[in-house]
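The structure under discussion appears below in the form of structure tokens.
Note that one protein chain of the assembly has been removed; the remaining protein chains are unaltered in position.
Here is chain A:
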Amino acid sequence: MSEFSIDDLKRILRKAAGEDETTSLDGDILDLSFQDLGYDSLARMEAVSLTEREYGISLSEEEMDAITTPGEFMAFVNGRISAAA
């Protein structure tokens, strides 16, 4: 299974919930909060759902609730992918 990169996450965020003119995904967003990037809880849920389908993994709501930044999201998904490999 391939690694889950920041570009994968950006692609999924755009597909899940679009992109705002005011909060671009360009640049270094690893440590910004999803909230500051303009992605509310529903947008994160949709992004999680897309990630689960695409990478064949399962992420619980409790686990995702603890994740607040793209960097944490990537690390968590990559951990799950390597555990499943």
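Here is the rule we go by: a contact is a pair of C-beta atoms (placed from the backbone, for glycine too) under 8 Å apart; a residue touches a chain by one contact, two chains touch by 3 or more; residues count from 1.
Note that in this section contacts and distances are computed from a predicted model.
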item	value
Name under which UniProt lists the unshown chain, selected from "Phenylacetate-CoA oxygenase subunit PaaC", "Protein-export membrane protein SecF", "Beta-ketoacyl synthase" or "Carbon-monoxide dehydrogenase small subunit"	"Beta-ketoacyl synthase"
Listed residues A:16, A:29 or A:64, member touching the removed chain	A:16
Touch residues of chain A, complete complex, unshown partner	15-21, 38, 42, 45-46, 49, 52-53
